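Removed: one protein chain of the complex. Kept in place: all other protein chains.
What follows is subunit A.
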């Protein structure tokens, strides 16, 4: 029972597919969610205790469910969304669901770092709330946002390993099936090296982009 190099290539493709798609979708959800967590808080431009508390609670609830349990628990929902509960695309659903609230917290942190004086300046020049968000908060928080998304991406690489549970495949799955369950240490070693390189690559890229934005 052998394993070919092409298996690694396929697995890497699966990992990149899962991470890429779930990053996109969870960022699309997490970004506005995180921004909402900032602007609806007390004393901020769209202060709204109800919205803030509801959103914050939902985020906390989802974030407290262990990923592997989330994967199983939402199978019916996954089937509803992608039509199947097995495979790479089925793995993306729980990954998005778990990463979106996480990203929202990272976004929240990044945006809160923006100097309140900048918001004051924006208000003083007659900016609308929407303009403050889009023209002031977002660009000022961008370098930190990129670093936050880098962290989230690496987290997703880790989660993709557990996606094997629903037949998502990927590098991590390879490591678990061949290395952990069948004691094939060569496969385990190669997969771990690939994962290290991948994480290293993502972090370096993230740092680079963030620095570019900061020092344009």
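By definition in this document, contacts are C-beta pairs under 8 Å (C-beta built on N, C-alpha and C of every residue); 3 or more make two chains touch, one makes a residue touch a chain; residues count from 1.
What we mean here is this: contacts and distances are computed from a predicted model.
Its UniProt record calls the unshown chain "D-methionine transport system ATP-binding protein", which is the correct pick from "Polysulphide reductase NrfD", "Diguanylate cyclase", "NADH-quinone oxidoreductase subunit I" or "D-methionine transport system ATP-binding protein". Annotation: of A:131, A:177 or A:203, A:131 touches the absent chain (contact as defined above). Among A:82, A:112 or A:142, the one in contact with the hidden chain is A:142.
Across A:46, A:62 or A:118, the residue that sits in touch with the chain not pictured is A:118.
Residues 115, 117-118, 120-121, 123-128, 131, 135-136, 139-140, 142-143, 213-216 are the ones on subunit A that touch the missing chain.
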